[in-house]
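After the structure tokens below, expect a handful of questions from me.
Yeah, one chain of the complex is gone here, protein chain that is, but the others are all in their spots.
Up next, chain A:
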Amino acid sequence: MSVAPLITFKAGKCEVDESTGKVRPQPTPGYVYLYSEEDLMHFCWRPRSASLDEPEDDLIMFPSDGSFTPYQKKQVNGRIFVLKFSSSSQRHLYWLQSKSQSANGDPSHFSSRDLKIGQVVNSLLQGEEVDVQQAVAEMRSGHPPNDDDDATMEDVEGQGDGGAGPGATGGDIRDEGEGAREGGADGGRASGGAMDAQSIIQNFIRSMPGSAGGQGGQGQQQKLFTTLQDLLTSASTVAWVDAASESTVDEALQFLPPNLASLAKDDDDDSATTILDLNQKRDLIKRVLRSPQFSQSLASLTFALRDGGLPSIGEALNVPLQNGGYMRRGGVPLGGGEAVEAFLKGVQDLVKGDGDEDDKMETS
């Protein structure tokens, strides 16, 4: 199965500040693209540095569930589209990164070409048949070739400079055939994507502010490194439990639901206090380590680390991290395999600092 986009155009993502309602465009140059697989439409966004099969967002769209329309509710300094769902209150905002065609320099002005892009996407989301090549040809006719340069867009909070500075490279709207030129496009891509840092922190660290900045910088997703599931194999974890002292075992048990002890016992003893001996405690931990729930959580945690959650996870676990888990230039957390590697290194440093396990005197 190869991903052959039906339409691709330059666009960036926007964050909405829940408390103020302000729309903040994210600077990462990217593409919105749509592809169809098994009669389901996929709406995707990826940074331009990523390949076709590594979108950050890959949303499966039920026919007519989604709509893609110009976002005209607020004073903004750019051309924003909103992806809405009739089945939920979810919304995703994207800003067009191609150069604005407005005659009077109004950065929020949608040219007919811009509107056409929105219409094509919206029609595809409704499940309509769209002759994309035709539509693209119409868009292109009558426009000078240098129209495809990038725009920049100021944050709405900045005072209205309207950034229409031409940016970088050309090449913009692509139609069906060009998708294949995106090297290595293999993969019906799993649609797990889209977890921005804001979502990651939600529900967990309530004291942390919502946003840990954007996703890991470009190029970082390239490094594979490994995952928590592949590190914490049964062999490794069981070996640890079996060799662990009672105090270590007790400490680990502190981090598990308290009712597990009574559930673990085979007999009908439903007494409120269940005392387990050391072997039973070890067995309980091993049972947890082998559970699908624990494996799934390792996968989720790995994903979170790769997706910008490193600083907050490091903080939550008191794991020392260089630059707090952010890139040297600040503001953006490490991502991809580098983040997992940094995390592991942090744990290593933490452990070395603790000294020998048997000498551990601190209480937590």
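Everything that follows uses one rule, which is that a residue touches a chain if its C-beta (ideal position, glycine included) is under 8 Å from a C-beta of that chain, and two chains touch if they have at least 3 such contacts; residues count from 1.
Note that in this section contacts and distances are computed from a predicted model.
UniProt records the chain missing from this view under the protein name "Ubiquitin carboxyl-terminal hydrolase", selected from "TATA-box binding protein associated factor, RNA polymerase I subunit C", "WD repeat domain 73", "AP-1 complex subunit gamma" or "Ubiquitin carboxyl-terminal hydrolase". When the missing chain is restored to the complex, the residue among A:Gln72, A:Gln134 or A:Ser236 that touches it is A:Ser236. Summary of contacts with the chain left out: across A:Ala137, A:Leu278 or A:Val351, the touching residue is A:Val351.
From the options A:Val32, A:Ile117, A:Val288 or A:Ala339, the residue with contact to the chain not on display is A:Val288. Contact between chain A and the absent chain runs through residues 1-2, 16, 18, 21, 38-40, 51, 53-54, 58, 60, 62-63, 86-91, 186-195, 199-204, 221, 224-233, 236-237, 239-241, 243-244, 248, 251-252, 255-257, 259-260, 263-264, 266, 268, 288-289, 291, 293-304, 306, 309, 313, 316-317, 319, 344, 347-348, 350-352, 354, 356-357.
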